[in-house]
Structure formats: C-alpha cells, structure tokens
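One structure, as structure tokens, below. Some questions next.
Heads up, one of the protein chains got dropped from this complex, but the rest are sitting where they should.
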Amino acid sequence: MFGYSMSEIGNIMVMQGFSGLSMFTVLLLMALGLAIIFGQMGVINMAHGEFMTIGAYTTVMLSKVASTYGFVNYYFIFAIILAFILAFALGYFIEFIMIRHLYKRPLDTLLATWGLSLVMQQSFRSIFGAKEVSAELPEWMLGSFKPTPDIDIPINGVFVMVLALLVTAGVYMFMYRSRWGLRVRATVQNRVMAGAVGINTKKVDRVTFALGCGIAGVAGAAFTTIASTGPTTGTLYIVDSFMVVVFGGAASLMGTIASAFGIAQAQSILQFFMTSSMGKVSTLLVIVAILMMKPEGLFASKLRK
Amino acid sequence: MSNTDFVLAIEDLTVSFDGFKAVDKLTMYIDKNELRVVIGPNGAGKTTVLDLICGKTKSTNGSIKFMNKELTKLSEHEIVREGVGRKFQTPSIYENLSVYQNLEVSYPKGRSVWGSLFFKRTAEVKEQVLKIADEIMLTNFLDMEAALLSHGQKQWLEIGMLLMQDPQLLMLDEPVAGMSAKERDQTAELLNKISTNRSVLVIEHDMEFVKKIAHKVTVLHQGKILAEGPMDQVQENEKVIEVYLGH
Partner (left out) sequence: MNASLSKLVGGKEGLLGLAVLAAIIFVVLPLGVDIFRLNLVGKYLTYAFVAVSLVLLWGNGGILSLGQGIFFGLGGYGMAMFMKLEASDPITTKIQTTPGIPDFMDWNQITSLPWFWEPFKSLPLTILVILTVPALFAYLIGFAMFKRRVGGVYFAIITQAIALILSILIVGQQGFTGGVNGITDLKTVWGWDTRNDSAKYILYYLNGFLLFGAILLSKYVLNSKFGMLLLAMRDKEERVRFSGYDVSNFKIFIFCLAAMISAVGGAMFTLQVGFMSPSFVGIVPSIEMVIFCAVGGRASLIGAVYGTLFVNFGKTFFSESYPELWLFIMGGLFIAVVMFFPDGLAGIWDKYSRKLKFFKQNSGVIAAVAVSKTVKNNTVATSIEGAKA
C-alpha cells in the first residue's frame, strides 16, 4: 500500500517507531509529572510546559559551561540532576505562594497557572533571548546504530528512553513503596483522616506538586537531545500531555504509560503517511472521540461513588 | 407481582458493589399517607435504599414500583417527575438565591429548556410559594439569602422545595440532624401535617423524634429487614435490641 513493499513498511514502522520513541519519552515524562499533579491532586497546571523549559534551559546553559571548561562528555548526568532540582525548587515555591490557595477551585487554578506560564515565558525571553538555543551533546550520544542495513536507530533516542524508564521506575518506587508515597496516597484518598493521623497534608501537597514539576524538568533535559529550546517550547507539549493524562485515566500510572506510548506512536506513524498536520489532527480527533464515549479515560479503575 | 394499592412496592431489591451486598433482597411496602421511618445501625443500607429509589444508584436486581410504575428503568429527573421527592442528609439548597427564589425555582412547571425560558410568574405560583413558606415556618424570611438561614431553617427550606413539587412520596434522610430540641418538635409537627395527604419515608437516628412521627418503623441491618411494625413493638424486639446494643 502507498507504494511501499511490506518489508519496507516494516522498516518504516520500526524507524518511525523509534522516532516516535523520542517523542514518547518526552511525552511520558511530561505526562508522569502531570499525572502526579492532576491525577493525584486534581490541580491543573497550565504552566507545566514551562517547567519543562526550565529543565531544557538548565541543560543548555550547563552544556555551554561544559564546552568552555572541556567536560562535555560527562556533563549530561549533572544536567539532568540540576534540571530536576531547579524545577523542583521552583515548583515548591509556586505551590507555596499560589497553588495552595486554589485547591478547591480547579477552573481558577487553570486560569491562574496559564497566567503563570505567560510570566514564565516572558521571563525566558528576557533572560535567554527570543531565539532558540541548543545544547551541545556529548559525542557518545550522537550518531546512530544500525542493527540491519535498513534500520537506523539514533543513540540519543535510546538514551532518553532508558532515562525515562528509570525515572518512571523511580516514581513507581516512590509512590508505591516508600513512606512518603504512602503519605501522598493517603492524603489524596482521605485528606481529613490523613491530617488526623498526623500527616502534614500541606507539606505533602507541596512536595507532590514540586515532584511533578521536577519530573517535567527532567523531560526538558531529555528534550534538548531531540530539538532546540526557545521561550515557547513548553507550549508544544502541554495539550498533548493533558490528552495523555486524561486519556490514560488520571489515577493510574500504568494507564499514563500506555496512553503516552499509544498516542506518541499513533501520531508518529500517521504523520508519515499523511501530512504532519493531518497526522496530529487525526490523533487528537480519535482521542477526543474516545474521551467523549469514555470520559474517565481508557484505563480508569471503577470506584464506588 | 400484579398491581397493588401500595404507593411504593420494593421487591427483592439487591445492589452489590464489587461483591459487597449493600442491600440484600429487600422487600418493603409503603401505604398511601403512611409515615414510615427506617432505622438501623450505620452501614445498614438505609441511605442506599433512598439512593436506589430516586435513581442515584442503579440496582443489580429487583424491582421498585411507585404507584405501579417501575422506577428502576427511569432516570433521576424522570423519577422526580413521577412524584418522588428526596431530601439529602446535608441541606441541599441554592445558597445564593433567596428563600422565595429557592421555592419558586422548585415549582413543577417550566421544567424543560423552552418551558423555563418562557415561564411566567403567575399569581398561582406566588400563591403556592407563600402557602408552602407558611407551612415550613419561613414566611418572614422570604427575601433572605438562603445561605444566611440557620441549619434547621435550611432543612425546612429543602422540605419546602420538595413540597412545591407536590410529591406523592417524600423521602427524608435524617431531617433533624443538627437541630435544637424546639426545632425537632416543630419538624415533627410539620412532618405529621405533611403526611396527611402523601406518603413519607424518613431515615432517622433520634428515637424520641421517631416515636413522635412514625406510623410504622422498619429496622434495617446489613442490607436486610430485621424487624417491622409499630414503634413500641419494634423497640421490644430482641433481635433489634441485640443489634443496637452489641453482642
């Protein structure tokens, strides 16, 4: 079909699959951060993309320092850690001065965080300039490897995917295996009781929000391996990330992963066969259509109201 | 079962949530103009029964016939239009409308979109609002914003809003919770008056209050009926005593 042979289609799907993987990775990390914030706390953070941009700019700045002082080959790990820390810190601060006043008003949180995103975008523009900047990637990340002559797999894509899996595993361990994660889940499920047994619910909220932002920061670091960063980069992923979270059923981590994978792959593959814009439109249309039929998302658990 | 004279005929009603039977093969009949009180320990399924009747929860099995019409197939607002009114545990009134507006909005005409757009506030409507306001002892508060009423007055307002619909079955979930002793007396008087021309189903915990109003009492326990009959008979029932006072 479409003038390609079956084996060529296979190769295309694998390659698009892998190029879809980079997108999947960034989307997954963004969605994870959002799922934690929205799924667990019901807070809509329209500035989530800007937290990703913070991580990206951090990486870019660090790469500049690294190339000046000659440690380009191993700065990246530090960049990821620093991206997380900075995004986490800013998220912590923002929760304190703004978000905590708006918990009972989700629609208002939406508008207020949109305002925040505008302020952040303009800050980026004022500090870093309006032009896009790129991080200088270490050598071992460039290039690709070829398992077969027809398949070209970029190394940075694989790196970023491994990174995302590690972060996802880390989040899972945190949420489901650590004391702090237990506190978070308790607060989400029954705030009053959690407070009654001595959990500092305000602190839990703050850390949870900051954690979601921190993960977005890591997404930003990952993002620098696939494209350049500008003040409005965050807006590229925000709608997609929300779609992933809502589609996957906001309360389920597995659902988020499956949803991110499905959406990224669908878009990537469709974009090959149709024009880029029609591919995106088709994916979004299908998601919206499915959401209209199953508003809780595809993987939501059934709870007794 | 065939047509009956009962206002409400619940037969074999069951609802289970993930295996837990909140209501288990319940069978209950309510007469015209009867005031039935349902009591029972917490978790016995009392509120769930009301949820099932008014359509908030869907049953897994069984039938609920109101005036011989099957309710389990209807949606919530359709059940209301059949003549069933439900009062919630926490007062559910429109806080930022006035008492008058709360009552007026509950008038059972102009319930469709177009009907409500062209609804005329005729003298008939006003008359009905004033009449009900008098019954619920809020005549002097008609212009007050509902949010400013006392807790007891809010409960009465909600009852009033339901009375505006002139339901044949009025269901009240813990109507005197949070009321003072005087308010409880007034509420008992109100309920006794209301039940002279409609059936009333009440869930309550306050036994003194129950004694004042009940024609008949049904005791629920673990989703099933434990005992049924006039209040003093039920109070003497050994099983009931055991369930309430523990083993």
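As written, the chains take the letters A and B, and residue 1 is the first residue of each chain.
Rule of thumb we're sticking to: a contact is a pair of C-beta atoms (placed from the backbone, for glycine too) under 8 Å apart; a residue touches a chain by one contact, two chains touch by 3 or more.
For clarity, every value in this text was computed on a predicted model and none was experimentally measured.
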item	value
Options A:Val162, A:Met193 or A:Val239, residue touching the unrepresented chain	A:Val239
Residue in contact with the excluded chain [from A:Leu110, A:Ile155, A:Ile199 or A:Ile226]	A:Leu110
Which of B:Leu97, B:Met207 or B:Ile225 contacts the chain that the document leaves out	B:Leu97
Positions on chain A contacted by the hidden chain, ascending	42, 44, 98, 101-102, 105-108, 110-112, 114-122, 125-126, 239, 242-243, 246, 275-278, 280-281, 284-285, 287-288, 291-293, 295
Where the unshown chain meets chain B, residue by residue	54, 75-77, 80-81, 85-86, 88, 92-97, 101, 104-106, 108, 110-113, 116-119, 161, 165
